[in-house]
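A single protein chain has been removed from this complex, and every other one stays in its place.
Order of writing sets the labels: A, B and C. Residues in every chain begin at 1.
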Amino acid sequence: MRVASPPRRRQAGRKATALGSLAVRPDSPTFWKEVAATPGGEEIAICVQCNTCTSSCPVEVLEPDFNIRQLVARVKLGLREDVLDDPLLWACVRCHACVAHCPKHVNPGEIVEALRYIALREGKEGPGPRHAKAFAKSVLQNGRIHEAGVTIDSIGWRGMAAQGVLAVQMLRRGKAPSLRPHPLKSIREVQALIAAAGEME
Amino acid sequence: MTEKRKLGVFLCHCGGNISDVVDVKAVRESIEKQDGVVLATDFRFMCSNEGQERLQKEIRERGLDGVVVACCTPKMYEDLFRQKAEEAGMNPYLLEIANIREQCSYAHRFEKDKATEKAKVLVRGQVEKVRHLKPLEVKTAPIQPGVAVIGAGIAGIHASLLLANLGHKVTLIEKSPTIGGNMARTVKTFPTDDCAMCTLSPKMNEVYNHERIDLVTYAEVKEAKRSPGKFTLVVEKKPRYVTDACIGCNRCTEKCPVSTAKSPVSVESEWDQGLTKRKAIYLPFPQALPQLWTIDADHCFYFQRGGKCRVCAMVCPAKAIDFTMKPERLDLEVGAVIVATGYQEYDPTPLRLYGFGREPNVLTQMQVARMLDSMGPTKGTVSRPSDGRAADSIVMVQCVGSRGAPGDPLTHEYCSRVCCMVAVKHAQLIKKARPDTEVYVLYNDLRAYGKGFEEYYVHSMELGVKYVRGLPGKVRKEGARLLVDVDDMLTGRRLEIPADVVVLSAAMEPTPVDDLLKSLKLDTSPDGFVKEYHAKINPTETAVKGVFVAGCAQGPKDITDSISQAGAAAMSAAVFLGGGEMTLNPLVAEVDAALCRACDRCMEVCEFDAVKVDPEMLIAVVDETACEGCGKCTVVCPTGAISVRQFTKPQIVASIDAMAPMAVSP
Amino acid sequence: MRYAYFPGCVATDSCGELDQATRAVAAHLGIELVDLEEAACCGAGNLQEANPKAALALNARTLSMAEAQGVDLLTVCGTCQMYLARANRELQDPATREKVNAVLARVDRRYEGRVRVRHLLQVLLEDIGPRKLAANVRRPLGDLNVGAFYGCHLLRAPGSEAFDDPEEPRRIEELITVLGGRPVTYGGRTSCCGFHVLTVREDLALRMAGGELLEAKAAGAQVLATPCPLCHLVLDAYQGRAGKAVGAQAGLPILHLSQLVGLALGIDPERLGVKRHLVPVAPVVRALEEREVLRA
Partner (left out) sequence: MTFEPEIAAFCCNWCGYSAADQAGAAKLTYPSSVRILRLMCTGMMDPYYVLRAFERGFDGVLVVGCHPGSCHYKSGNLQAADQMKRVASILRALGLGEERLLMTAASAAEGGVFADTATAFTEKVRKMGPSPLREA
């Protein structure tokens, strides 16, 4: 039987105290209620930790520190900062395999959506939030995604450089995304809609 | 106007509990003046022998025709005082209790004068009520002797034996051609590893040969009407097309063309849970009782293809084949019914991720049970249906179809209780038979809660069964084998377990018996099983008097619990049947024929199917054996035709008026 | 056969060839595409996380544009299908729809919920139908081993379970067979290309894509067909870097369904934009042209 995941590294994303302890305090017991009130998190209460979701997850195979069942358990236990500060919250590829397989229809994938919404609202930093904010900015400014702009905002020029020869190859084949954004003619309408949507309860 | 009454009021001091707070003398004096009260007396202990003798003496000497005993709560001595009144010659139902202790002296012990005032009001209220009471006779109604037990699994069999041995006439009705139910198909039973048939067949034989048990197999209850003290069942006995002359030589099955290689029609054997095919004429399993072959008319060529094929009739040495047999209709009258219709295994096909139905090597636990049976399709070894090779690696998956999402139509929300132990049982049976087989049990919570279960679970570990905490993400194909993706919480590792066979521990769901339940007026609980009278305190009776439930029909349970519940159901039924007579609760509804407009309103609200409008007479008739006296009908009846004895409108209004501030003399 | 055409963002930018190919195939098969130039982005999950209400409102606006034309909405991307179909399902609830319509009214639009969101694969197999498609094939795929790469969102978009079995899909294989090709199945065909974490955890995306490419190669696939521009971008443009991440180059040309169908229909490869691919598609095109059947 092939053991698919490499040995476990130190739990990424957990802040050690001065003495190096990784112990966390369950600091917000009603965190699960907050998530349940956020779109996507409605059914979190009835998760019985059966692990079908983690068994279906394509990310966990490659990154054992990302464990969707454990993430839900950490929410239910009230480890708010431990969850919202975890960079791996942004490692989920949104493939919805867990949502399809969950026997209790708890929709773990959509719980990640809810957690990211809360993390963004609280101004958490990191590559994940940066990409989400870049994406939202592009929609607000252009109505659609300006690929080049979003990528540069997300990974910065240093990140672009790390792409190495890829950018050149794409340029040569005319596959490079356009550097100039093409906002929709009705971008005013889109912006008015986004503003109005904000007031929708 | 009510005629002149001779009412007696007896006030109890309760040794100070009442008299320390309530001025009993003042209450007595005020009651004496009340119309119809010929005696108002008080005594230190009404409930003592002396108190009771005083009561009886006064009743006899003064010919009292109504008594109010003002003492403690009626829950304590109402029955005692009524019994004493009856001995003294007065109709017991003309005696009422005024609760001047718990609901007066105890509750208002700091306000003596208010308590005294209240005592007067309470007694006055009961006196007015007694004035309007009518004498009641405690009637008895005959109960039809005999019990019908529906379903001949272990629960039905056990209940039938107990009742028959008690002397009751039992009719045991079984839908399939043989008795034995699901237990007969399980190879061994946990946690004792007894061979299922060894423990079951003696009981089956005992049922088969018992002179007070009438066994009706291959038959279904088409209709069950309840009437006072009796259930009338219409049972349809399907024709077997095989007469009793059958000597069991099995030649017909050997020669029957159905399910052979060339045959256009093939039938999956229900007994082997679809692992094998069976002929149109068949005996479900060797120890089947009755030992009678059966022709399945839906697949038999004679019936389906114009009556040309008569192979079985030709080869039968005993000439036992008779195509002309017709369904028999059996009318049955019994006093009690026990529903023991059992369970069926959940079909995991809707759970696409497990691949049941798509991958031939994905099985259910019942199919594995059939494989482990030495007489079974694979002679005792768990093998791959795809190529028949013995399985070297087996992965079992728990909670398949159980513990699902609330309201999900494809699965059940409840835990089926037994599948964990079934998995442990099959795992260690496999390890004992072929020790080097790798067996994995993928579980969420392994529930080994019963007597001897933990030891059984730990023993399976000693045999090398591997337990993985986590349900799989997907069962997929890898060449000739299957691959099970599962993340194991215990080791924190993500595993890909190659498996020759994947076994799904499928849920238990109720056998579909909706028509039977509808005709018995039984409802089901949200999980679809038969609803017991009370989930905690009364799990064997049902809302319908005289109908009891036992075994998995009432909810998932193992054989041990089924037997205990069957025993309880049998005892409840025996108590209900009693000596053939049922004492009726007099405080039930009765109908004043003159006022009844046959509008059915009472029937609509009655939860106990206790009142029906007689079609010819067009008057509502109360079935006093079923009515519980709750009075719902009295409120919806537009003309006040129906009322509950001792709680009629005039009687209640009388006590309201008597206790009201602006007391108005009637 | 008229649809409101919603190409999405990537199919008109870095993978512009897919928009080209879709228009060519549509023209060839007589499908009229009504352009929704002013439709906004479907949110791709990102906007759903950052601002779910705005995402729902924008998708409702797109759906109302299609409804105004009285046609269904055609997508060519798994992710667009997922999030537009999800918004459409939420908007079937009258209360939610009224709430969103109140917002849409600000920009004098309204959505009644009558539009169906359909992917190119559904339109090809259900509306055009296998017989008509086969009749139009000029370059049968012949003995070309074509592997299907479903990706994840198309299989899990609301309502997709009625079109294909999410656990063991076979609709793309069906399409390949109709086009005269030989479908090749392999384990990774229903797993994820990792596009959605490309800018956050690129290593994960590359290892996912790399693994799946090698699995397809091992199963004998000579070209992969995918219904989604995001998978197309990762599997084609990032195939080199993915190969490095898993230590072996698959060298598999990647075709979006629109291009595969375009080639089979005999459309000039230039108009299908195959030149823009990083993994050269030329060998596949040459193999097909040799067996081109010039039908009347």
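Everything below uses one rule, namely that contacts are C-beta pairs under 8 Å (C-beta built on N, C-alpha and C of every residue); 3 or more make two chains touch, one makes a residue touch a chain.
The shown structure was predicted, so the numbers you read here are calculated from the model rather than taken from an experiment.
Quick one: which shown chains sit in contact with the chain that's not drawn?
B
Thinking of the whole complex, not just what is shown, which of B:102, B:298 or B:328 touches the missing chain?
Of these options, the touching residue for the absent chain is B:102.
Using the definition of touch stated at the top, determine which of B:138, B:314 or B:635 touches the missing chain.
Going through B:138, B:314 or B:635 one by one, B:635 is the residue touching the chain not shown.
If I consider the whole complex, including the chain that's not displayed, which of B:11, B:31 or B:121 touches that chain?
B:121
Counting contacts across the full complex, list the positions on chain B that touch the omitted chain.
73-75, 99, 101-104, 106-111, 114-115, 117-118, 121-122, 125, 543, 587, 605, 607-608, 628-632, 634-636, 644, 647, 649, 652-653, 655-657, 659-664
The rule is short, and it goes like this: only the chains that are shown with their structure count from here on.
Measure off the straight-line distance from the CA centroid of chain A to the CA centroid of chain B, and report it in whole Å.
Comparing mean C-alpha positions, chain B is 51 Å from chain A.
Just the number, please: Cα centre separation of chain B and chain C in whole Å.
The mean C-alpha positions of chain B and chain C differ by 56 Å.
Note the residues in chain B that touch 2 or more other chains, in rising order.
As it turns out, chain B has residues touching two or more other chains at 353, 474.
What positions in chain C touch 2 or more of the other chains?
In chain C, the residues touching two or more other chains are 166.
Along chain C, where are the residues that touch chain A in the complex?
9-10, 13-15, 17, 37-38, 40-41, 43-54, 56-58, 61, 82, 99-100, 102-104, 106-107, 152-153, 156, 166, 191-192, 194-197, 199-201, 204-205, 207-208, 237-238, 240-241, 275-278
Per the contact definition, I'd like the list of chain C residues that touch chain B in the complex.
Per the stated touch rule, the residues are 165-168, 187.
Along chain B, where are the residues that touch chain C in the complex?
Touch list, chain B to chain C: 352-353, 355, 358, 474, 476, 478.
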